[in-house]
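The complex appears here minus one protein chain, its other protein chains still in place.
In this document, chain identifiers A and B correspond to the written order of the chains, with residue numbering beginning at 1 in each.
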Amino acid sequence: MRQALREIEVETRGRGLVEITGRAADFVGAQGMANGLLTLFCRHTSASLLIQENADPDVRADLETFFSRIAPEGAGLYIHDVEGPDDMPAHIRAALTQTQLAVPVAGGRMLLGTWQGVYLYEHRRAPSRRRVALHLMGA
Amino acid sequence: MRQALREIEVETRGRGLVEITGRAADFVGAQGMANGLLTLFCRHTSASLLIQENADPDVRADLETFFSRIAPEGAGLYIHDVEGPDDMPAHIRAALTQTQLAVPVAGGRMLLGTWQGVYLYEHRRAPSRRRVALHLMGA
Partner (left out) sequence: MRQALREIEVETRGRGLVEITGRAADFVGAQGMANGLLTLFCRHTSASLLIQENADPDVRADLETFFSRIAPEGAGLYIHDVEGPDDMPAHIRAALTQTQLAVPVAGGRMLLGTWQGVYLYEHRRAPSRRRVALHLMGA
């Protein structure tokens, strides 16, 4: 048993889901481990991780609508507003989704279901660069 | 240190929580590892995993009411409706709960609290068969 660690940077274009399935798969494939556990960790509190449907882009649009409704921006809604009206909603969205995901690996590949993709979820309005740590432990 | 991997199928009866604590415990017990980390991974985007109270079934009923309120079905609410009115709410529920859970193992048993059960949460109306990967790493 051994482990491998890498940090990747994900460029975002403001609010929305950015698929990183391919980059995670590349990392896993490059380590030459048949079986193991991949952990992805988002090093931010206004972006997060999510496994979601990778087929119909409407799903991502509807998710965005849902989170905008449940954690709206708005004057007077939050005490914490010094970093802009989209910052506190971003923290709430991050709390409701995941900072970290773990995916079992078999035959050198993540054990994702057919329709599952791995996404970084940017919650701020502005484009950004987000750091995600990838950790693989296996044999 | 070594690892073990198995996939189980969970039959659901439509929306609601199906306890899988016993099946996870059986898997852990069969591997003969005293200590380790069990990871459960749900290979779907319209079902998810959750650790919840295992005592009073009313808790599960109230959870269901909560998620039905927060992510309602409804004509015109979602763009993504080709798979039925319960599909997009199912993706939202999955985003708000967990695709993956990790539970430390000690003395050959999951370190669950007294009132904790491990559940698959079916989010679609129709009964289904759901695949959950179980991965144990330990010694």
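Methods note: a residue touches a chain if its C-beta (ideal position, glycine included) is under 8 Å from a C-beta of that chain, and two chains touch if they have at least 3 such contacts.
In this text the structure is predicted, and so the values were computed from the model without any measurement.
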Original post:
Among B:4, B:37 or B:94, which one is in touch with the chain left out?
Top reply: B:37
Subject >> Residues of chain B (touch criterion as defined above) contacting the omitted chain >> reply: 1, 35-37, 50-53, 56, 58-59, 61-63, 65-66, 70, 96-98, 101-104, 106, 111-113, 115-116, 137-139
Original post:
When the complex is taken as a whole, what residues of chain A touch the one chain not shown?
Top reply: 1-3, 5, 7, 37, 39, 41-45, 70-71, 78-80, 82, 88, 91-92, 94-96, 98-100, 102, 131, 133, 135, 137
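Keep in mind that, in the parts below, only the chains that are shown with their structure count from here on.
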**OP:** Measure off the straight-line distance from the CA centroid of chain A to the CA centroid of chain B, and report it in whole Å.
**Re:** 20
